[in-house]
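Each chain you see keeps its place in the complex, though not every chain is here.
Letters A and B name the chains as they come in the text, with residue numbers starting at 1 for each one.
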Amino acid sequence: MTDARQPATRHLISINDLTNDEIESVFETAASYLEAQRDPDVPHRIKHSSETARGRILASLFYEPSTRTRLSFESAMLRLGGASITSADPATASTAKGESLADSVRVISNYADLIVLRHPRDGAARLAAKYAGVPVINGGDGSHEHPTQTLCDLFTLRRENRDLKGLNVALSGDLRGSRTIHSFIYALARFNANLILMPAKGMGLPEHVDRRLREEFRCVPAPTSDLKAADASVDALYVTADQPHQLSLLTEPDLGAPIDIASKLAQVDVVYVTRFQKERWKDKEQEYPKIGTNFLKATKYSGTRVMHPLPRVDELDVEFDADPRAVYFQQAAYGVPVRMAIIAALLGLAGERSLKQHAGGFAPTKQVLYSRPPQTGLRCANPNCIVHDPLERHYATNDFHLDMRHGSTLRCLYCEGEIDGFVAADRQTRQFAGFDPALHCPDEVFGDDVVLFASEDDARAAGFGPAAAGHGEAA
Amino acid sequence: MTDARQPATRHLISINDLTNDEIESVFETAASYLEAQRDPDVPHRIKHSSETARGRILASLFYEPSTRTRLSFESAMLRLGGASITSADPATASTAKGESLADSVRVISNYADLIVLRHPRDGAARLAAKYAGVPVINGGDGSHEHPTQTLCDLFTLRRENRDLKGLNVALSGDLRGSRTIHSFIYALARFNANLILMPAKGMGLPEHVDRRLREEFRCVPAPTSDLKAADASVDALYVTADQPHQLSLLTEPDLGAPIDIASKLAQVDVVYVTRFQKERWKDKEQEYPKIGTNFLKATKYSGTRVMHPLPRVDELDVEFDADPRAVYFQQAAYGVPVRMAIIAALLGLAGERSLKQHAGGFAPTKQVLYSRPPQTGLRCANPNCIVHDPLERHYATNDFHLDMRHGSTLRCLYCEGEIDGFVAADRQTRQFAGFDPALHCPDEVFGDDVVLFASEDDARAAGFGPAAAGHGEAA
């Protein structure tokens, strides 16, 4: 839908859509807004009535409940001098009439200069960005990502004078379903922090996130039972319980033999607590780690900053609120200046710190795009991916990135879930075979006649036969 | 409720509340806003920050789901420099406490300068206008009308350099329940376009709309089986399938014998597709025409513009989006400048192009008003009319217009549904008789003692007896 004459529109769907330098730029802008707000020499009225975004409109499209993300974006737009239009309730929106997200954002692009979207489906924001004529900000898409929360989190650490490089960050609770964790963990790895995983039972990192940390973000896993010295070429190090829910392993100082790793982690600089998202889990009564003064009394937590994206339920003790180590209300407070900076950067209103057109995000590995119509061949394997939303069935093409380093893993363009085993068919020969990058993707471009399938059976069902022998089977 | 000292407030409830000249004025204003937005010499910030409606407030009252109508009105108000207050969810509004629409709009008239209303009941907007102290815009009332959508549609045709006079416009799908179609069809007839009806099975035009087209808007029906030459005095011509759902008749060039009509319709200039509004139909699985590249491959559609008010479901192929004949996203794009022009005209902020107080709309026939309290006599026969909403039982008076040309058809003031057979009773004599305009409505004013009833039985139940004989029966 992009007009070829126009420069490409920048969106913020994944934290990896921004380079490290761009993130630093956003923080500089946010800091300048914060200082202006706090400057006692600037009258209150002037502080708040910036003219930066005068006449600009933000559309808030929330297909899931939200208070803080939506209101902080709308507040940020108002503080910049702009205004907003809001659709906050799925039941009263056009989806109630069966409208696709793709159509909705195309239409709303005419009403606003910027869209912030929350959606229950993984990858919905990327689909929206594909169809929107204006910048799209991901305000949380399923269990995928929540990049603006991560920017608030990183900004909070920066304001606490924490250098991200070498920072020991423990992540507690639901690491599987928390979109906030996924965006945060990529950013931490990119800024060379150490990650200590403290998942609730069965809520460890999704496999593809774990793989990306190791393969793409140069993390070294350091299982507590078998720690090895970090290689100098390694960007980040992460420590995970080798048995799910063995939190005690991490709250003890006996992390293992190799002294440098153990001493590296002798202090936990940050504990990041996540909410038990009961709405996403079937077993609502399962155990969930609870963080509070008692948990944090070990020496290693003496200087820890405790963070939480909020809202919280019971996983973070209210009694801890008065502890100087608690910074979660500060995180929330930074929501407005950070989101002001994001809006200004995307709209090109932040001067030198505006996001450049055509500039890419963080992309360490070369990737090749495979794209086929909705009804053709391989579909994303993630059942919560936006491509499986019935309303998007005509719009959600089968788009995957192939990682050329490995040549055998596809990553869904929308939800970034991964697929490992698949077969390739040729529309000319009507034959299929195991996927071979050199054959099916020469010169790093997929041949027009290549169609991928999840399995040989799927290829056969679509009328293809095996390449070597048995052409008759296809009939 | 109108203050007699104030000039009458202009509302936009039906497309017929505007004269053709007034519609042209709205388009001129919209075009000027559009040019200003596109002028590369005007900085973006200035374009959008018009001061036209500075300090004015629009109240959005939506009793039915909406995204595009509500957001485009709110965007339009912001683009004009105004602001809006919104009640978008019936479940959280005062109706949940049992408040009438009549009371709601009276109160909200104190909070805003203008009200845009969407409501599931036919005629709700007219009732609201009766009680509001500020201009009311109909944002869609039941199956009645949706005039601002029609203004966007006509403006789109104008921008496509289409002269409405003699334009052949095919209307496909739900012509019965689509308020968009009803407003559009009146406007097309008034601007002398030809209408080609392509209804889904059982979804033809409501009888009273069909009658108005023929009797009031000087349309000549041209059934495909019996086409006759158009009379020079005819404003518009419309062609309808003589059997419901016989779409093939219209997609074939063999429209019948008389050559001038057939050649008139040799080209279809516009196909206007409507959504299957499943929420309004009981049989949700019924057949519905689907328009796409395949349907539109006939020569007669070679230069056709395909329109759709959106949202669409399955009746319009997504594959057609890239076709140059598709203008439906353009229709949506014009939503903001056209609604800016409507707001400015109603608020008297459009200079010479503002709507004049006391000026009438399009009203070719002389009509006489009959008005009685809610509990007295004849009620509207349309069960979805606002007069049958229990919350409005004290407010929705029995108001009908009598068409003096015929003298035997009443049109409900609110929903414009019609009633043909009725009797007239006299409160003095306590007698009823068949309605006689000369007797009951002399000098084109209803006598104070005349009460109309749907039937003799109803008149008897109210204590009246037949005029000629049998006075005893009334007891």
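Operating definition for what follows: a contact is a pair of C-beta atoms (placed from the backbone, for glycine too) under 8 Å apart; a residue touches a chain by one contact, two chains touch by 3 or more.
Just so it is clear, the structure is predicted and the values come from calculations on it, not from any experiment.
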Taking the 2 displayed chains as a starting point, can you state how many identical chains form the whole complex?
3
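As a working rule, only the chains that are shown with their structure count from here on.
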How far is the middle of subunit A from the middle of subunit B, if each middle is the mean of its Cα atoms, in Å?
46
Given the complex, residues on subunit B that touch subunit A span 44-49, 62, 65-68, 70-72, 74-75, 78-79, 83, 86, 88-89, 275, 277-279, 310-313, 318, 329, 332-333, 335-336
The answer for subunit A against subunit B in the complex is residues 54-57, 59, 83, 85-87, 89, 91-94, 96-99, 103-104, 106-108, 110-113, 394-395
